[in-house]
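Heads up, one of the protein chains got dropped from this complex, but the rest are sitting where they should.
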Amino acid sequence: MKIFEENESVVRSYCRSFPAVFREARGAELISTEGTHYLDFLAGAGTLNYGHNHPVLKKALIDYIQEDGITHSLDLYTTAKERFIETFNRLILNPRSMGNYRMQFTGPTGANAVEAALKLARKITGRTNILSFTNGFHGCSIGALAATGNRHHRGGAGVPLSHVSRMPYANYFGEQVNTIAMMDKMLNDPSSGVDKPAAAIVEVVQGEGGLNTASADWMRKLEKLCRKHGMLLILDDIQAGCGRTGHFFSFEDMGIRPDIVTLSKSLSGFGLPLAIVLMKEDLDQWKAGEHNGTFRGNNHAFVTATAALEHFWSDDAFSRSVRGKSRLLSERLNRIVLRHGPHSLRVKGRGMMQGIACPDGETAEAVCTRAFENGLILETCGSNAEVVKCLSPLTITKEQIDRAMDTLEEAFSAVLSEPVSSRSS
Amino acid sequence: MKIFEENESVVRSYCRSFPAVFREARGAELISTEGTHYLDFLAGAGTLNYGHNHPVLKKALIDYIQEDGITHSLDLYTTAKERFIETFNRLILNPRSMGNYRMQFTGPTGANAVEAALKLARKITGRTNILSFTNGFHGCSIGALAATGNRHHRGGAGVPLSHVSRMPYANYFGEQVNTIAMMDKMLNDPSSGVDKPAAAIVEVVQGEGGLNTASADWMRKLEKLCRKHGMLLILDDIQAGCGRTGHFFSFEDMGIRPDIVTLSKSLSGFGLPLAIVLMKEDLDQWKAGEHNGTFRGNNHAFVTATAALEHFWSDDAFSRSVRGKSRLLSERLNRIVLRHGPHSLRVKGRGMMQGIACPDGETAEAVCTRAFENGLILETCGSNAEVVKCLSPLTITKEQIDRAMDTLEEAFSAVLSEPVSSRSS
Amino acid sequence: MKIFEENESVVRSYCRSFPAVFREARGAELISTEGTHYLDFLAGAGTLNYGHNHPVLKKALIDYIQEDGITHSLDLYTTAKERFIETFNRLILNPRSMGNYRMQFTGPTGANAVEAALKLARKITGRTNILSFTNGFHGCSIGALAATGNRHHRGGAGVPLSHVSRMPYANYFGEQVNTIAMMDKMLNDPSSGVDKPAAAIVEVVQGEGGLNTASADWMRKLEKLCRKHGMLLILDDIQAGCGRTGHFFSFEDMGIRPDIVTLSKSLSGFGLPLAIVLMKEDLDQWKAGEHNGTFRGNNHAFVTATAALEHFWSDDAFSRSVRGKSRLLSERLNRIVLRHGPHSLRVKGRGMMQGIACPDGETAEAVCTRAFENGLILETCGSNAEVVKCLSPLTITKEQIDRAMDTLEEAFSAVLSEPVSSRSS
Partner (left out) sequence: MKIFEENESVVRSYCRSFPAVFREARGAELISTEGTHYLDFLAGAGTLNYGHNHPVLKKALIDYIQEDGITHSLDLYTTAKERFIETFNRLILNPRSMGNYRMQFTGPTGANAVEAALKLARKITGRTNILSFTNGFHGCSIGALAATGNRHHRGGAGVPLSHVSRMPYANYFGEQVNTIAMMDKMLNDPSSGVDKPAAAIVEVVQGEGGLNTASADWMRKLEKLCRKHGMLLILDDIQAGCGRTGHFFSFEDMGIRPDIVTLSKSLSGFGLPLAIVLMKEDLDQWKAGEHNGTFRGNNHAFVTATAALEHFWSDDAFSRSVRGKSRLLSERLNRIVLRHGPHSLRVKGRGMMQGIACPDGETAEAVCTRAFENGLILETCGSNAEVVKCLSPLTITKEQIDRAMDTLEEAFSAVLSEPVSSRSS
C-alpha cells in the first residue's frame, strides 16, 4: 500500500478502515490481492444494489464496447441514451403514474444532481432559502454542502455555507414532538426569521445521517406543508432509491408526489457514475444548457442501467425478494440486539438499509474492525458514527446474509464483552 | 428523436445543434443511426483527446471487465488505482520534476475537482476570496460557478455567487494593458476593496471562454504575483491538459509550478468520468474524508487512463505528432481567414485547441450549422459564441484534418457570401 | 401635511397611523399644531423612558450648549464624555458588579450597536454563525437585519440574509416545549447542520416581536448553553433596558452575566441618538478604529444621559416607582381583558412594556385608531401586529396611566362590540 500512502492525498478515507488492496469482485464479494474473500456490506455506500459485475449487465457493457458504441458525447443523442430513456419511462415512471416527469442528466454524481435540483427550485420560485434537515446528507460541492448536516464536511467548505434553514427531521426531538407542526408555525409566522423557502430537500431514509427514517405520515404532511407554503418538495433518493427499501423509489408506497427527485448511486446498476434529476413537466423551466457539465452523457452507464432495469424491474419478483431479504436482515439484527445489548443497542433503518445503533462511535468502529478481520466489510454512519450500517447488494443470497450476520454477531459479542479500555479509539 | 423531446428536460443543449442520433464512434468519427459519418471536432469538449474507442484502451477495458475487475469501491485501494497512480507518477509527474505532487481523486467531474481545489486553497490560507478571470470557465456547481464567468450559467445559480473577485485575463484590455500590474496594484493597496485571496484560478487557454491564451511570460508573472501576496496558484488544466496543447500539461514549458492542478476530461482517455486534483505535498492538508463523493474511484477510468498513459506518454512521439498537427491546423485556419475574412476573422487559440473568431455569434453558428450538414461536428465558444472552435481528437490523421478544414472552409465561404438577412438566428 | 406627502419618501410609517403634525411635547404628552394633547404611549418605541423634555435634562443640555460645549468631535476625548463614562460606571456598572465591562461608543443607533456586537463576537470566536431568535428585532442594516425576524423588513434587504441560524425563543412552541434543550441537541449533534455559533443574540422582552418574555430560568439556561458551546451571549437591551422593566438592565435580577450588552434608545434620556456596546474586559479585542462611524461621540447625548443617570439612578426610588406603575398598568390591562375578551384577549409583556394580544392585527389596529381619536398614541407589535403595546414614559403619573387606560378600555369596548365588517382594514 506504500504507493497509495506516498502519492495519494491524505483526504482518502474508506481505505483507512479497510487496509487491503482489492483485485476483483463478484456479486456481494470483494477479493483482495491476497486472495481473501470479503462480503461487501458497504456496496459503494449504496451504489452496488445489483452487486459487483452482475453477469447480465457485464455482458451488455462488453457487447456495447466491442461494437464501438459511443462512450462519451456530451449530451448528444445516442442510441444508448434513447434506450435508457425509453426503458426508464416504460418500466419505472409509467407503472408508477409518473409519466409526467422529465429527466435531466446532470453531471454523473449525486452532488451534481442535488446542485441542479436546488438551482431549479430557486429559479422556479424566485426564492433563495432551502429547508434541509438535521442529519441530512446531500453532497460536498458548495451548493449541496450547504444542505448537508455533517460538520466534518461542512468544516471543509472554506466559506460560510448559506441560503439554507435547518429543520428537525422526523422524530429528531423524539416521537412526541411534531416537527412538521414546528416548521408550519415558523413558516406561518411573518416574524419568525425563516424566509419562505424555494424547497425542502429530504431523504426518506437518511443513509449517512444514521439510518433515520421518516414515516409515510410524516412525508405526506411534509408534502402538504410544501404545497401550503409554495415550496417544492425535493426528494433526494440517491441512496435510498433504486430498490434499496424494497421499491424502486423509497417513497413510492407513501402516497406522495415529490416535485423533484434526485437519483444516482445504483442508477447505472454497475457502479458507473450516473445521475438524474426528475422533475414534473411544468417545473422543467431550464434554459438550454443552463446547468451543464462534461460527463452528463455517460453512455456505458446508460447501457448497464438499461440492462438492470430490464433484468430487475420488468416484474415485481426482485422487489419481493428484496423485501424478503429485508425481513431476514431485520430478524438477524434484532436477534443481535436482544442477545448482546437489549438496553444499549437499537435496530435502525428500513428495507435493505438497516443497522445497529451502538452507545458510541468507538463501539461501532470496534465492531466494524472486528468484522473486517473476519471478512465482512461494513461501515458506520450517524452523527457520531455510532451506527453499524448493513448495506449489502440487494442481490445477495440469504445464505450470504446469514453468514454476514454470524460474523457481525460475533463482532458485537467480542467487542461488548471486552473491557472498554482495551479498545482502540 | 421524439423520445428525447418528450422525456428529456429542455436543459439539453448540444443535441439541439447536432440533430442526429449517434450509434457508434471510432477515432475521430461519430456515426449516426442513419449511417452518416461525422468528423468529430467537438470531441466531448476536449474529453476525447485519444479519440473514440481507441483499440488499445478498449482492449484494456474489456479485459478488465471480463476478469471481474472492480468497477466501484469508493476510495478503497484497488489494483487498478494502484497501477494508475504508479504510472501517472512514472510517466507524467516524475519526468516533469513534479514527483512532490500528491493526487486527490475527487468526484469524477471537472467541476468537482475545482470545488475541491477551491476548498483546499481556502482551508490552507484561511482566506475566502478567490481571484478568477474574465471568460474563465470552471464548472456549474455553486462553488465552481462563482469562479466561472459565463452569465448564462451564472444566471442559473438561483443565489448570488460570492467569494470571488473577478480580474482581467491576459490581454483582456488589449495587448498594451498589463493586467498583472493592475492586479498587483489592487492587491498592494490596503484600501482597494479587493480582499487578499486564497488563490487565483486560471486556465492557460480558455477553452469555453473563446480560446484566449496566456503567454508564458504572463503566467510567470501571475505565479510571482501569487507568491508575493501569499495566494495559491490553481491551474485549471481540465480542458487544455492531457496533451491538448502539445504537452501533457498546458503549462509545462512555461517555467511555472502551480500549487494546485485540476485535471479531468481526457484524463481517462476513453471519455469515462474521472477527475484529479494535484497539490504540492505540503499543501495536502485535508482531514480524512473532508471532501468526499461516491464516485471518487472510477476503476474503469483508471484502467483506460493507465493504458492511455502507457501508450501515448512513454516517449515524446505523441507529443511531437500533436505539435505537428497543430501546425497543420494553424495553417489551414489562417488560410481560411486570409481568403474569406482577413479583416473580420481571426485565428485564436493554441495547439490543438484553435479556432476562428467571427464578427458575431450568428455568423459562427451559421458556419457550424453548415459544417454539420456536410459531416463536420464543431461548436462555438467565446463570450458571444462568436468563435468557431476546432477541438478534434489528438489522434486524428492529417488527412482527416485536411478534410475537416475543407468542409470548414466551404462553410465559411458559403456563410460569408450569403446575405445576412437570410441566416437563421 | 401636504409637504410631507409630496416630498417625503413613501417609506415613512408611523405618521400614517397618527395623522397629525406635532409641535411640542412635555412629559408623557405630545401636542399637535392644532393644540390637541395626546398621551404618548409610543414614547419613541422606548426611547423616551424619562418623558419628553424632562426639565432636569433640558436644563443640563441648554447650559451645555450655552457654554459652547462640544457637540461633535468624533471620538476625541471630551469633558462631556468623561463625565458620562464616570457616571455610568459609578451609578450603573459598579453597583451591579459590572465594573469589568468596557464601553464602546458605536454609531448612535441600536442597529449600529448590534452590528458592532456581532462583528466583535465573530472576531473573537473566529466563527461566523449567530443564533438569533424567532420574533427577535435587532435593526435594519444588513448585518443586524440578518438577525431580525420580521419578514417585512427582511424583504427589503435586496440580498439574501446570511450567517444566522434561527432558533425558537422561550415558549415559542408553547410552555411545554423546552427550546433550550432543542438548541442543545442541535449544537451537540455534529451532523445537525447548525454550525457552531459565535454568539446568541437575545432580548429579555421582545419589544417589536410581540412583548414575548423570557423567564430568568430560560435566560440562565441560555447563558449555560452559550458557555457549553463556546459562544458568546449578546443581550440586546436596546428596548427593554434603561429601566423599562423596573431595573436599569432588563436582565439584572436574573443572575446572568451577558458577554456583550447593547444599549441605545433611552440611553441619552432625552431622545437623542446614542448607542453603546458593553463587553467584558477580556472580550475587548478590537483593533483601534476597526469599527468606526462619524457620530460615535454625540456629546449632547452624553450630557443628557449623565443628567438622567444622576437624577434617576442615584438611588432606587425611580426603580421602585416604575415597578409600582407596572403593577397598575398590569391591573388595568387585565381588567380590560377580563371585561372585554377573557377568551380572545391576553395580557403580554413585563414591567412598563406590556400590552394586549388581540385575535388579529385588524382588531389591534382598530383599537389603536380609536384610541388615537381620543387622544392616546399607541402602536401595535407582534408577528401579525396583533398586540396593542403600552410603552409610555416611565415618568408618567399614575393619573395619566389611569386616563390612558380608560381611553384604551373604551377603544376595546367600541371595537369589539362593532361588527367586524365595518372595520377598516
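Going by the order they are written in, the chains are A, B and C; count residues from 1 in each one.
What we mean here is this: a residue touches a chain if its C-beta (ideal position, glycine included) is under 8 Å from a C-beta of that chain, and two chains touch if they have at least 3 such contacts.
For clarity, every value in this text was computed on a predicted model and none was experimentally measured.
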{"item": "For the chain not depicted, the shown chains it touches", "value": "A, B, C"}
{"item": "Option from C:166, C:244 or C:300 whose C-beta touches the chain left out", "value": "C:300"}
{"item": "Identified contact with the non-displayed chain, of C:139, C:209 or C:246", "value": "C:139"}
{"item": "Among B:56, B:98 or B:161, residue touching the chain not depicted", "value": "B:161"}
{"item": "Residue touching the undisplayed chain, where the options are C:47, C:192 or C:380", "value": "C:47"}
{"item": "Residue of C:8, C:217, C:316 or C:331 in touch with the missing chain, whole complex considered", "value": "C:8"}
{"item": "Touching residues on chain A - with respect to the absent chain", "value": "159-160"}
{"item": "For chain C, residues in touch with the removed chain", "value": "1, 3-4, 7-16, 18-26, 30, 33, 42, 44-45, 47-48, 52-53, 58, 61-62, 65-79, 81-82, 85-86, 89, 102-105, 107-112, 115, 118-123, 128, 139-144, 146, 152-153, 155-159, 162-163, 198, 238, 264-265, 270-273, 277, 279, 284-295, 298, 300"}
{"item": "Contact footprint on chain B, counting only the chain that is left out", "value": "128-129, 132-137, 147-152, 154, 160-166, 168, 172-173, 177, 182, 185-186, 189-196, 209-210, 382-384"}
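What we mean here is this: only the chains that are shown with their structure count from here on.
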{"item": "Arrangement of touching chains [line / ring / star / complete / other]", "value": "complete"}
{"item": "Most centrally placed chain - per-chain CA mean versus overall CA mean", "value": "A"}
{"item": "Farthest-lying chain, centroid of Cα atoms versus that of chain C", "value": "B"}
{"item": "Approximate Å spacing (C-alpha centroids) for the pair chain A, chain B", "value": "31"}
{"item": "Overlap residues in chain B, where contacts from two or more other chains coincide", "value": "159"}
